[in-house]
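Heads up, one of the protein chains got dropped from this complex, but the rest are sitting where they should.
Take a look at subunit A:
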Amino acid sequence: MTTVLADTTDFRTLLGEELGLHIGADDLDRPLADFPDWDSVLLLRMVTVVEAATGRRVAVADLLQARTFRQLYEAVAGR
């Protein structure tokens, strides 16, 4: 299952396909507050989607504290 979410491109694809949120590579380090479409509901949905896709548990409390999409990626990828 490790091929899923191998890198941030996979992560951006997943955000686009499952959550309808299209994030550019340049957007990874911008504050989440810059994205009016991003909200806590999407974050909760992301937990379900990532866990279903990777078969790994996500640290939800870490996700809630992430400030950028890169930090979100690191939390879901367990890095």
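Quick notes on this structure:
Quick note on the criterion: a residue touches a chain if its C-beta (ideal position, glycine included) is under 8 Å from a C-beta of that chain, and two chains touch if they have at least 3 such contacts; residues count from 1.
Here, contacts and distances are computed from a predicted model.
Not shown: a single chain whose UniProt protein name, out of "HAD-IIIC family phosphatase", "Ion-translocating oxidoreductase complex subunit D", "Acetolactate synthase small subunit" or "Iron-sulfur cluster binding protein", is "HAD-IIIC family phosphatase".
On the side of subunit A, touch with the chain left out of the figure occurs at residues 16-22, 37, 39-45, 47-49, 60-61, 64.
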